[in-house]
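A short worksheet on the structure shown next.
Of the protein chains in this complex, all but one are displayed in their positions.
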Amino acid sequence: MNSNVSEAIALLPPNEPVHLLDPDGTYHEDPEHPLDLDEAQLRELYRLMVVTRKVDREAINLQRQGQLGVYASCMGQEAAQVASAYALKTEDWIFPSYRELGAALVRNVDAVGLLQLYRGTWLSDHNPYEHNFALMAIPIGTQALHATGFAMGARFDDNPLVSMVYFGDGGTSEGDPHEAMTFAGVFKSPVVFFVQNNQYAISVPLDRQTAAPTLAHKAIGYGIPGYRCDGNDVLATYAVTRRAVERARSGEGPAFIEALTYRMEAHTTSDDPTRYRTQEELDEAAKTDPIARMRNFLTQRDLYDDALENEIEQQAKDTATTVRAGIYDAPHGDPMELFDHVYVDPTGYFEGQRELLAAELEGGDA
Amino acid sequence: MNSNVSEAIALLPPNEPVHLLDPDGTYHEDPEHPLDLDEAQLRELYRLMVVTRKVDREAINLQRQGQLGVYASCMGQEAAQVASAYALKTEDWIFPSYRELGAALVRNVDAVGLLQLYRGTWLSDHNPYEHNFALMAIPIGTQALHATGFAMGARFDDNPLVSMVYFGDGGTSEGDPHEAMTFAGVFKSPVVFFVQNNQYAISVPLDRQTAAPTLAHKAIGYGIPGYRCDGNDVLATYAVTRRAVERARSGEGPAFIEALTYRMEAHTTSDDPTRYRTQEELDEAAKTDPIARMRNFLTQRDLYDDALENEIEQQAKDTATTVRAGIYDAPHGDPMELFDHVYVDPTGYFEGQRELLAAELEGGDA
Amino acid sequence: MATTMGQAINAALMDAMEADPKVLMFGEDVGQLGGVFRVTDGLQAKFGDKRCFDTPLAESGIMGTAIGLAMYGWRPIAEMQFDGFSYPAFEQIVSHLAKMPNRSRGTVKLPVTVRIPYGGGIGAVEHHSESPEAYWAHTAGLKVMTPGTPEDGYSMMREAIRSDDPVIFLEPKRRYWMKSDADLPIETEPAHKAVVRREGTDVTLIAYGPMVRTAMETAEAAEDEGISVEVLDLRSLSPLDTPTMIECLKRTGRAIVIHEAAMTLGMGAEVATRLQERAFYHLEAPVLRVTGFDTPYPPAKLEEFWLPDVDRILDAIERSLSY
Partner (left out) sequence: MATTMGQAINAALMDAMEADPKVLMFGEDVGQLGGVFRVTDGLQAKFGDKRCFDTPLAESGIMGTAIGLAMYGWRPIAEMQFDGFSYPAFEQIVSHLAKMPNRSRGTVKLPVTVRIPYGGGIGAVEHHSESPEAYWAHTAGLKVMTPGTPEDGYSMMREAIRSDDPVIFLEPKRRYWMKSDADLPIETEPAHKAVVRREGTDVTLIAYGPMVRTAMETAEAAEDEGISVEVLDLRSLSPLDTPTMIECLKRTGRAIVIHEAAMTLGMGAEVATRLQERAFYHLEAPVLRVTGFDTPYPPAKLEEFWLPDVDRILDAIERSLSY
């Protein structure tokens, strides 16, 4: 325990979330959150958001066409995801929930592979060790512990990497993130808890999720600093995350970031959000769109022109087309694979079961 | 969420735990924590602590004599338990862990019954509805949810009762108290989370349990006020709890109290604390003994004399003797009872199993 | 007018809440949204948000507060949104919901109904198609029910809510859209009674929940091949109606247990063991099992290869008859 209780107050979030970019693109300098991004990087952040939105839209289409069983869109949350992932080094690890297409694209994780979970050809389809991007986690909040254990492991190994875990406003209610933050605080593990507060957990609004002043006020209970940023402001999110990540890397311990954003789409393609939110609310939220905002900023800085627009549009389209083709072409998988990965050493298992299925597939009797 | 983030700071605990009584009995008035106790009540608090310690000691003896399988002593924590329970009305409910002998005695729960859990004649032996005192809970922190649900239920029923749940410093790490405080905050349930921070969870010291500035700093993360008191100061603990309880009763919602205390005995009679703490530490802790302190206070106020001492000693002895006799006399129970309470309606269960045991008991074959 | 199983369960909730003001319904998204399967649709509109309400996203919290609410005197119905999300509540269910009444010598009653949509076959992503029934049925202190028809969906849900014992109520989600022409309200057999859904003389299929329909389809297919198949719907998994199982076995001499859950230590193991324990000389063949494999539930595109289906059951019938 930190015996200096009065110093503890520094762990509390600021009164206002960090915000650098107005919706019209006006940039407010903040000496506490200087930007270390060059022009190419600023354009790159924008490009990543545009591509994310395009691929996200394509995924929704693919679901409508029956190519995916379900899909959880990240529309509206592109800045939060892209900026936070961009603040990491490639050796750092990302532990996503099921909605982090944007973070995955920053990591060059193949979207076709990622979407196989939703297509149902396998339960996942990428090797986490290739991009330091863990498998998507569906049981809410559970991955916070994996990220924490991973960060503990890195620290035990004197390896200066950071792990970052994504979960939602709803996820903060589960026991696992609580236990994760407890462990992270005690072991001073280099893990950043990145919460996308998109205002809803399916139909349940934030005020039914917690009575906390803000989600970031939870952090002090673990001896962890709680930060807040405008999650639709790609620059603010980058700056805040960057600081937290480098702080963790330098051995100062974990951090908690609440990024304020809004889920513009349904919870998943199975959801009917008209049952719990109004068009007015949506219209209001659309005004804070993260992509338009960044475009305005780039335009003001003369970093955006038709050529760039065309190039990015084309790239986004190409990626979407590749994803589309990849999904349509993906084989449904080999049923016999069901037995292949359950155990590294399956001695003694599946007696008869494997043979039964093989026989059925051959059309014979078991 | 409370949108007024700057007001939220009021949920944080004070820099110093509330403390009214010095070890030598000197009383410091605190206008924020006025005492509403008359002389009889002051004596009563003292008496309850003395009886608690005596019965606690008797239980340890009974364990040594093989009459109890194990016992978890509350020595050193008498003020925290007695004062907090005393701050409740009789219609209020108490949800204990396994260490709350003091709270139970405030409620007139028969210690002989309570100790049956440790004797192993049954898994519990009191009717919770008789004294509004729930069964002891062994799985750490789980009872926090029962207390919260109970308080939700009272509020739904417009019944102005309060529930109070006890758990330890270690318990704050489990997921269940986290979820309980989340629910309590959202539903504004009249539940008081009373944490006896006795510095250890078996052998694990507080700094391995959490990096939080204090345990009470956890409360703000649920929109709940976090209080702290010197848990070896029976008056401070009473005053702080009383305020929290009446606040909850009036509809203002839950509260969290961290009472700073020290476990003077082993974790349980099975534990060997010399493996993890020093005699010096124990000696230091003994100086803050809650009972001596209150006796000093009463003496200074001329509320204590030999007659009172004798009377209380006699009563404590009598109670201990009764407990001793009760435990020695307690029947080991009827094995057939194993089948009696598993279901209210056992239709379809225990086919043959009941008969098997009955036949064995008769010495016949099954 | 045809009613689906989902509608029948919804009607049961409605009627139970109407009949007893102590009944509460809560969980994730059960209020304004009416549940992700709309099984709680209309309850909040009708009974207000004190009797049907959304909770924070925390299953142990839902279960633990349900216990506290029941201790106070309410009759909680708690929803676990999906089978796979009942696991975070395991501790509260196993250590308290199942054991507290016994621990208290009966002074504490916990008339809690835990609704869990379960099982596969709807092409869902991972953790949404689990069959956890064996975990609950192995746990003394719980009752475990699962309807195989819309009628039972209504009647058994009413019974579960009325029960003073905690009930794990497993709703076969792929059968939410199964139709019936029965009028509601309806009262079927008490849940602890297994029911013969189809008479037959050659072999008995023992099924429950989602597999009742599959068993019925198999029986029809077998009839075309001249095999007379009896179908027994267990309905209650704890207690198990052993006497009725034995009666069936005595009639046909052959039994096959069918379930989606993994084979090892699935319900089939208990059924088979009881049959050989108590009707040893009536067995003309071993009790066979047609079940999910001993692997995690597969991805959507492969679930058809994993789930028991008519063909796999027909093969088992053939094997049984070959003894």
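By written order: A, B and C. Residues from 1 in each chain.
Assume contacts are C-beta pairs under 8 Å (C-beta built on N, C-alpha and C of every residue); 3 or more make two chains touch, one makes a residue touch a chain.
What you see is a predicted model, and the numbers here were worked out from it, not measured in a lab.
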| item | value |
| --- | --- |
| Missing chain: touched chains present in the view | A, B, C |
| Absent-chain contact - pick from A:Pro23, A:Pro128 or A:Pro160 | A:Pro128 |
| Full-complex contact with the absent chain, from A:Val5, A:Leu42, A:Val106 or A:Leu145 | A:Leu145 |
| Residue ranges of chain C at the interface with the undisplayed chain | 60, 84, 87-88, 90-91, 94-95, 98-99, 102-103, 126-127, 134-135, 137-141, 238, 240, 261-262, 264-270, 272-273, 276-278, 280, 283, 285-289, 293-296, 323 |
| Positions on chain A where the hidden chain makes contact | 122-125, 127-129, 134-135, 139, 142, 144-154, 156-157, 163, 175-176, 179-180, 182-183, 186, 340-345, 347-349, 351 |
| Absent-chain interface as seen on chain B, which is shown | 69-70, 98, 117-123, 138-140, 170-171, 173-176, 201-204, 208-210, 270-272, 275-276, 332-333, 335, 337-339, 342, 349-350, 353, 356-357, 360-361, 365-366 |
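Operating definition for what follows: only the chains that are shown with their structure count from here on.
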| item | value |
| --- | --- |
| Farthest-lying chain, centroid of Cα atoms versus that of chain C | B |
| Centroid distance [mean C-alpha coordinates] between chain C and chain A, Å | 36 |
| Centre-to-centre distance between chain B and chain A (centres being mean Cα positions), rounded to whole Å | 43 |
| For chain C, residues contacting two or more additional chains | 55-56, 58, 60-61, 88 |
| Touching two or more other chains - residues of chain B | 175-176, 179, 182, 186 |
